[in-house]
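Yeah, one chain of the complex is gone here, protein chain that is, but the others are all in their spots.
For reference, chains read A and B in written order, and residue numbers begin at 1 within each chain.
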Amino acid sequence: MDKVKNTEQLKALQSALRKDAEEAASRKVIIKVAMATCSIASGAKPVLDFFTEEMPRQPLEFIIKSTGCTGFCHSEPTVEVTLPGKDPVMFGHVDVKKATEIVNDYIKGGKPVAGTVEVSRS
Amino acid sequence: MKAQQLKIALRNCGVIDPEDIQDYIANEGYLALASCLSGPREAVIETIKKSGLRGRGGAGFSTGTKWEFAAKPESDKKYVVCNADEGDPGAFMDRAVLEGDPHSVLEAMAICGYAIGADEGYIYIRAEYPLAIKRLHIAIAQAEEAGLLGENVMNTGFNFKIKLKYGAGAFVCGEETALIKSMEGNRGEPVSKPPFPATKGYRGKPTNVNNVETFANVAAIINRGADWFSSIGTEKSKGTKVFALAGKVKKVGLVEVPMGTTLRELVYDIGGGILGDKQFQAVQTGGPSGGCLTVKHLDTPIDYESLVAAGSMMGSGGMIVMDEDDCMVAVAQFYLDFTVEESCGKCVPCREGNKALYSILNKITHGHGTMQDLDRLKELSAVIKGASLCALGQTAPNPVLSTINNFYDDYVQHVVDKKCRAKKCRALIQYRVVEENCIGCGACKRACPADAITGEIKQKHFIDQEKCIKCGACHQKCKFSAIAID
Partner (left out) sequence: MTCSVNQQMINEKIVEICSEFKNDPDELIAILHKAQGHFGFLPSEVQQAVADQLHIPVSKVFGVVTFYSYFTMEPKGKYPISICMGTACYVKGAEKVLHEFESKLKIKNGQTTTDGRFSLNTLRCIGACGLAPVVMIGEKVYGGVKPEDAGKIISEYPA
């Protein structure tokens, strides 16, 4: 990334990145895999690897991101999936088997998969 | 209506990729720094003071006032230090911020540097956090590459470099003077204050030390305004607090709630209640420096003053939930065991006093305590609190005082009846075969490492109390509820 030369440039960069993100969210599936210490200890790495290998094989556009702690240590590994135009859904206790269901049933089929985590935020 | 979380310090955790600075920038990253650099330093300090932000490491001192103290002295060199030594057992708030949103800390340190006149910052981080260390290194490199840290930040002429310093497993280094000693390559032994680090800190220069979570609030305050922040929370405790909810609660995890949320809301609404729907007994806040809050405190609003009035303290945010199966006398002993090991040894009240406290508690949990011992615990605690050099010693007796005040009957039962209500203190319990339930399967006999169980197959079994080492293996193995603990 080039050096930011001043505040205006920083604001312009922020604006451009936000616009890209909004545009991407309107047509891409966004998959966020929590990769904090608790997540990794619970087995999040194989889940991240699975999505990284599996999603390119699917006929849809996607973004995979690793994030930090979601705070849901009781349900790690957690994966948040946002389908275009829909609210994010947080899945808990995700292993490769459940990740496969998430891809086949929820992402491709729009059908619910059991074991979501309630996210209540104001 | 159920209590809700409000994420300020944790605003980006679980949302952005901590290893991609562009993700941080897309979420208002470094805008606060840019805004500060375009105005006078004093305005930054005024904003932080006006917001009411107080130190989130446990002491709760006004952050803006602390920055003002460090800004005052004329000096050729000043330092900003981030205390990332999070040593309270049961606390992982800072780890989450450092692993999930490291740039929020870097940006805030740079803002602080500008405000007080420092061009160098250090993050003192415990060695037990390798992932946080890795992500901080990546974040610092990315920020320097982007001209947002280092020389001539955003062409303003402001320089600010950040480096890491590592802890090596010493809880006392969470105390700011001990931390500074450790940064200088010494044993982490605290020194008396005054002088405070703001006048004489790292390498003898004015130094501002703040906790990770304190810093994590700064950019949000600058971006959204002091009035916004001070509209959240209570009269004297503004904003939110991150808590690490752990122990016997259904939804163990990290939560951030407005100050003033009650303990009941935290444990039941957000935490989902007690594991196995058992009885709530206590919540330990403030780690080894804090105390237990009990059933009668469930409707206490969580803020700095209320927790102290209830016999505990905010601490860094660790909140361990205990149920009916926990022995509060054993918990006090557990904390003293920790404090004795972690005491730096410099001052007699802490070094010898806490050892004596531990020794008395050990006597009590092993069935040799007396009523005089309970008086001795209180007397000793008062002396240690009054005479110790630093906060480690001064707060070490808190778990003892808090449990003796709230669970006096349990202490009396230990010393008079030689019994442990929670059946946790090994010396005070006995394992016994419940004959009417025993089918003679032999599982307990096979599990016993001390050959203390006798009995033939399909015959009632028997535990020899002389040989029994009270490991509980038989109780774990028995599927017929035929082993009782008395």
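Here are some notes:
Going forward, a contact is a pair of C-beta atoms (placed from the backbone, for glycine too) under 8 Å apart; a residue touches a chain by one contact, two chains touch by 3 or more.
Only a predicted model underlies this, so the values are computations on that prediction, with no experimental measurement involved.
For the options B:P40, B:G169 or B:G204, the residue in contact with the chain missing from this view is B:G169.
Shown as candidates are A:L10, A:C38 or A:V79; the residue that touches the absent chain is A:C38. Screening B:V191, B:L374, B:C441 or B:C471 against the full complex identifies B:C471 as the residue touching the chain left out. When the full complex is taken into account, the listed residue touching the unshown chain is B:A244, out of B:A70, B:A198, B:A244 or B:V415.
If you put the hidden chain back, the residue from B:G60, B:G188, B:G239 or B:G393 that touches it is B:G188. Mapped onto chain B, contacts with the missing chain fall at residues 86-92, 94-95, 127-130, 165-171, 182-188, 203, 244, 246-248, 252-254, 284, 287, 318, 320, 322, 326, 331, 334-335, 338, 341-342, 344, 449, 471-472.
Although one chain is not drawn, its touching partners on chain A can still be listed: residues 37-38, 40-42, 73-74, 76.
To be clear about the criterion, only the chains that are shown with their structure count from here on.
Chain A makes touch with chain B in their complex at residues 1-7, 10-11, 13-14, 17-18, 21, 32, 34, 36-38, 40, 65-74, 78, 80, 120-122. Within the complex formed with chain A, the residues of chain B that make contact are 2, 4-7, 10, 12-19, 21-23, 25-26, 28-31, 34-35, 37-38, 92, 95-96, 99-101, 129, 131, 142, 145-148, 154-155, 250-256, 270.
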